[in-house]
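Questions regarding the structure given below will be posed in turn.
The complex is shown incomplete by one protein chain, all other protein chains being positioned as in the whole.
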Amino acid sequence: MKKLRQFFTDTLNQITLGRKWLIIPMALAVLALAYFSYLSLAFSGTRCTWGQAQHGEVTDAQSDCYACHKKVTPKIAQDWNESKHGMLLVKCYVCHGLPDGKGAVPFSAKPDAKVACQRCHAPAIERMYTKFGVREGCNSCHGFHTNSLHHDAYAKSVSKQKAE
Amino acid sequence: MGCTRREFIKYSAAMAALTFLGYGCGRKEAEATPDTWVKGVCRFCGTGCGVMVGVRNGKVAMVKGDPNNHNKGMLCLKGALLASVINSPDRLTTPLIRKGGTLVKATWEEALDLTATRFKQTLEQFGPKAVAYYGSGQALTEESYLANKIFKAGLKSNNVDGNPRLCMASAVGGYVSTFGKDEPMGSYEDMDSANCFFIIGSNTSECHPILFRRLAARKQSDPSVKIIVVDPRLTNTARIADLHLPVVPGTDLALMNAMAHVIFNEELDDSKFHGKYVSFKAMVDGKPVEKSLEDYRTFLADYTPEKAAAICSVPAESIVQAAKLFANSSATMSLWCMGLNQRIQGVWANNLVHNLHLITGKICKPGSTSFSLTGQPNACGGVRDTGSLAHLLPGGRLIANQEHRNQMEEIWGLPKDSLNPAPGLFTTAMFAALGDTVRAMLVLCTNPAQSLPNVKKYTANLKKSTKFLAIIEAFADAETLKYADVVFPAAFWCEREGVYGSGERRYCLIEKAVASPGEARPSVNILLDLATRMGVDPKLIPFKNSADIWEEWREISAKSAYNFKGMTRERLRKTSGLLWPCPTEDHPGTKIRYSRGDDPMVPADHPDKYFFYGNPNGRANVWLRPHKPAAELPDAEYPFILTTGRVIDQWHTGTMTNKVPEIRKAFPAAFVEVNQEDAKRLGIANGDNVRLDTRRGSLVLSARVGEVCRPGLVFAPFYDAQKLVNELTVDAVDEASKQPEFKICAVRVSKA
Amino acid sequence: MAIASFIIHTTRQDLAGVKASLSQRRDATILPWESPPCLVAVIERPSKELERVEREFKATPGVLSVATAYLNIEDELGGEGAK
Partner (left out) sequence: MKRYEFELKRSSHAVDKDKKPITCEQCHIPRRAGIDYLVVKSYLGVRDLAVHFFGDTKDLDRRNMQLVARRFVSDDNCRQCHQDLMLTAKGKSISPEGKKAHEAWLGKDGKGRRTCAGCHSNMAHLPKFDRRYAVNAAFAAKLPPEGE
């Protein structure tokens, strides 16, 4: 422990050698860094900690994902219902799997686009790759839940509007 | 949120690690990709989507859509989860024989010998009328053709029927009576150019999701496309409708006659078309009689929109609007399914849809077609085309017609007039006679103990000791196994090779991708072994595998209007399906039938653009069909109407879909949909147990209260083997097609 | 005390067993991960002992490999903030 402290002070001394005033902006920078990192980590982004979320037990009576999520995550449920996927009844479990993880599809709040999308959209993904090269995920442009068929009355989908 | 600094650091530590895992995921999954992809067709509905079966280490690892087939790589949720069905541990792996009331394992020799002996005994003792074959729209074309030949040509028994009797018979009746030949004249491609869709009696979005996707995409690409949905339920299909007509079940004949009335009154008919290509007909005393356009108009005069509105309980303006949308669009496509077919006026309802197309000339043109949707993957190709029904012979020939019989005798190399001239028993009659006049039955690839209407009546016969029932089945939990004397384990789906024919006349080869489990064998080989042991003339069945059978069937088709001689096995291997007629190996297949230039069956020098060669006069028939109510109407005692159907997740009797954990969890048990107003009146809340009583049985189901069903109507799906909804349904059949009226029966609804 | 996180790879069959045996450690917070089958262990120990902890993880039956993902020894420098 002492060695480490020695090493730390030595390095500091070497950097600030003969320029003692440098220690003030450096300290300020460290403080500011600490301030902002605390801010961004303690109050992180959207604060949806999906990595930690775990689904509770589901009884047979609650087996319809949509019926329950219409109440507990109403916006997501309505988005899905109005989206192409909802309209065409590509239901929750097709991409997200079963909450107990015992299904054929691995359970995930954020399904891996490489596997989930592939099952139906393989030709389109192929076209995208040859046209634009490899990209991360599909969701950033083609929202899984917001690619609209309905709420914009068959007009342009949200993804296309965004692109304009 | 309270969290100490140390907790915070620990949290960041965990997140750092999880971030790495996020990347690790993609790499891991990429390693699990299949080694080889084998082309096939989806095992479920009649849409016939092409699939690619991903095989890894001899097992099906993944299923994805075939980009070269009509579905363009898309699959519905059932298709996408097909891998769990074929990998299910719940498969039959050895033959079973009933001994002392229970099914016990047996060897193939024992099972085959027992079945052949029992069939032979029955034939000797009671004659060919006492044996029967009950086939399926899920069996391969080769299997159906072979079974048909074994029974009709080999055993001289015409008791060959199949579950398409329960789903497609009325559509067959409709096409044959109107056009002279079965099967739709259009293809799915018409969906891309239609400007108006008339969907009647079909919940396309749940029963044919990939076709619904196609028509939704059409609607999205062109906002001027109009969709009319006629359905007593506000289904998911109705969500994209511009006009939804929630008619009282069983009143659509009045509706369609009223639409025809409006079309003539508003002069929206195409007199050039119907003057040249249509003849008007009516049934008088059981015989078809020629009628004139004037007769037809007089007949329609009775069906004013106001009168129809009163019958159907929808506004008269909506009927007028529907007729105008139908007739004013540049191309109209009608789609229907069980809502019209499973009715005692099924054939008539089918005729009336064709009528609308014929009087407006919206037929046999791109986007203009009357298109019947199919429920099973091979009802069209396997059963309708091969004539594996009690009144048919292959290639659209009729048993009752001596000329047709003689043609088949010549083709099959039989002595003249040796085929049994009496049509056999149709499905419900066959099961009604089981144990009585029918003593031995072979069931292939279907589950009648759950799918027959008024099923208790027929399971009583299945229990009789005077019957012998052998079934060829892949899954150990099928309801019908309870009544079987011998069970043969069958290779499933892509465990053997064969052809499926989908709803648009598309024949597509399922290639063998994996080996079948245990001792399971392809049904073709089981049928061949049985036939040999039953003493069927070996010259009739000179086959080794399904490819041999296909060769023979392909040659035979050349002698009928169902000509697909050009579809060699090699060609089917290379392509993702071809549409017949396809007479030569360089013919690309036919998108539109009866049209000169498109259909190879119409001579290139034919004087008219359209030629309905199925009818002797070359014209299509417009039938004068009056409105007729359902077999069992609601009354004071049973005031509600019960209709049955499907949900998107589950397929038919659920023997396959229940193998998928996701689906089993999503729809564990059958339920009953009740209208919210009715529910309020009866004191039923969502999730309550509701008792349904009909004259045939009663059932307690959990309620789903909402606005899906119109008031006075309740709906229950039939997939649940624990809650057999078919114990409630009525088994009255259509006079012409013999298809039962699953869709309408009177029911009492009360809180349990 | 230092805080570190490890990614512990295992097989799908052994996942539950490894989780059970690691959960007995008082100094560790264990988060299982389904695909790929592995666990995340967050450890609170003096930094000198971390190497030993890693060896212990490796020795646990069913563990295929162990990787360090995060290390924080700030508290050992100042000696404050530990709670």
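First chain written, first letter: the chains are A, B and C, and each begins at residue 1.
Just so it is clear, a residue touches a chain if its C-beta (ideal position, glycine included) is under 8 Å from a C-beta of that chain, and two chains touch if they have at least 3 such contacts.
Predicted model only: the values in this text are computed from it and were never measured.
Peer 1: Out of A:Ser63, A:Gln78 or A:Asn139, point to the residue that touches the absent chain in the complete complex.
Peer 2: The single option touching the absent chain is A:Gln78.
Peer 1: Name, in rising order, the residues on subunit A that touch the hidden chain in the full complex.
Peer 2: Residues in contact with the chain left out: 35, 38-39, 42-50, 52-57, 62, 68, 71-75, 78, 151.
To be clear about the criterion, only the chains that are shown with their structure count from here on.
Peer 1: Based only on mean CA positions, could you tell me how far subunit B sits from subunit C in angstrom?
Peer 2: That gives a centre separation of 57 Å.
Peer 1: List the centre-to-centre spacing of subunit A and subunit C in whole Å, with centres computed as mean CA coordinates.
Peer 2: Roughly 25 Å separates the two chain centres.
Peer 1: Subunit C: which residues touch two or more other chains?
Peer 2: Where subunit C meets two or more other chains at a single residue, that happens at 31, 35.
Peer 1: Could you pull out which subunit A residues touch subunit B in their complex?
Peer 2: Residues 41-42, 51, 58, 60-61, 63-65, 84, 87-91, 93-94, 97-98, 102-105, 112, 114-115, 118-124, 126, 149-150, 153-155.
Peer 1: Which residues of subunit B touch subunit C in their complex?
Peer 2: Residues of subunit B touching subunit C: 4-6, 9-10, 12-14, 16-18, 20-21, 24-25, 28-29.
Peer 1: Considering only the defined contacts, which subunit B positions touch subunit A in the complex?
Peer 2: The contact residues of subunit B facing subunit A are 3, 8, 12, 15, 18, 25-26, 29-30, 62-65, 67, 72-77, 80-81, 83-84, 205-206, 209, 212-213, 216, 219-220, 223, 236, 239-240, 648-649, 660-662, 665-669, 687, 702.
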